[in-house]
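Structure first, commentary second.
Complex shown without one protein chain; remaining protein chains in place.
Chains here go by letter, A, B, C, D and E, matching the order in which they are written, and residues are numbered from 1 within each.
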Amino acid sequence: MKISARNMLKGKIVGIKKGATTAHVSLEVNGTIVMASITNDAVDELKLTVGMEAAAIVKASDILIAVED
Amino acid sequence: MKISARNMLKGKIVGIKKGATTAHVSLEVNGTIVMASITNDAVDELKLTVGMEAAAIVKASDILIAVED
Amino acid sequence: MKISARNMLKGKIVGIKKGATTAHVSLEVNGTIVMASITNDAVDELKLTVGMEAAAIVKASDILIAVED
Amino acid sequence: MKISARNMLKGKIVGIKKGATTAHVSLEVNGTIVMASITNDAVDELKLTVGMEAAAIVKASDILIAVED
Amino acid sequence: MKISARNMLKGKIVGIKKGATTAHVSLEVNGTIVMASITNDAVDELKLTVGMEAAAIVKASDILIAVED
Partner (left out) sequence: MKISARNMLKGKIVGIKKGATTAHVSLEVNGTIVMASITNDAVDELKLTVGMEAAAIVKASDILIAVED
């Protein structure tokens, strides 16, 4: 499967914290931590575990640009 | 200013392409290209130019996780 | 590749309209038209054409629920 | 009220799961399940219940397109 | 129609700028300008014009919080 999202950051899962319905999944990507908020259902269905290789996908329209003053 | 978004990827602007209302801004972040789709107005107001240091900001809820089959 | 997004609506591309930087891609999904706004770059890279099978992917947190008054 | 979002998928609520602050609402739309992640407050205010008719609304810019390799 | 989005800011349209596919619509809401990026199609279908009363709708999960350092 190929997808239209312009950004795919490959890394390794370093943390998974499940809440009541929403989970936080942390990836290490080139030394930077990237955190995703996804459903608990997705964590289960994808069988995500710490140490697993995964990618963070982001649509270009969901990115903001910041610069120093 | 500090913001609630969990993800701030620092890099350098390597491309700016303005459309009629929407611009595509590309950053190099640790050797990876990250593309943001923002308004032309934001490009002008922030005086974005190629070579400038900038950061890509993404809310955790806007990130999808992908794994290999 | 498997992804965390909870919604994947399979259909056929019935329209592609490219703008200066942003394209509108319409899918027919079970008789309903679904429209996505993606980058022109994505249209080119995925070689999207009218008639092609494709899926619309939506993260659960990007869906609003509406009911009649 | 009319809204600018390009996608409104009409269906019936088949599941509601409330978490601590975030709820998952599942709709059956033409035989497909669509899952929305909304606030518990919205579930209460809209008095959502299983069996109720509802629609999933999605902005075109929140849709990704996927194709087979 | 009632919707699950937690935020509806009522105001008046003070500007519409159509691009090739994407339009920018500005609302004055209690003296503040709010800008939305929507499809040209939505502008046409809703027959948006300057001076018209309208509301900006935002899902709670699409809001970031910022504070001063």
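In this section, contacts are C-beta pairs under 8 Å (C-beta built on N, C-alpha and C of every residue); 3 or more make two chains touch, one makes a residue touch a chain.
These numbers were taken from a predicted model, which means no experiment stands behind them.
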*Hey, which chain B residues sit against the chain that's not shown?*
1-6, 36-39, 41-43, 45-46, 57, 59-61
*asked:* Even though one chain is hidden, which residues of chain A still touch it in the full complex?
replied: 17-24, 35, 37, 61-62, 64-69
*Would you write out the residues of chain E that touch the absent chain, in ascending order?*
5-9, 24-25, 27, 29-32, 34-38, 42, 46, 48, 52-68
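Heads up, the rule we're going with is that only the chains that are shown with their structure count from here on.
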*Just how far, in Å, is the C-alpha centre of chain D from the one of chain C?*
16
*Junction residues of chain D - those touching two or more other chains*: 5-6, 24, 35-38, 42, 46, 57, 59-62, 64-68
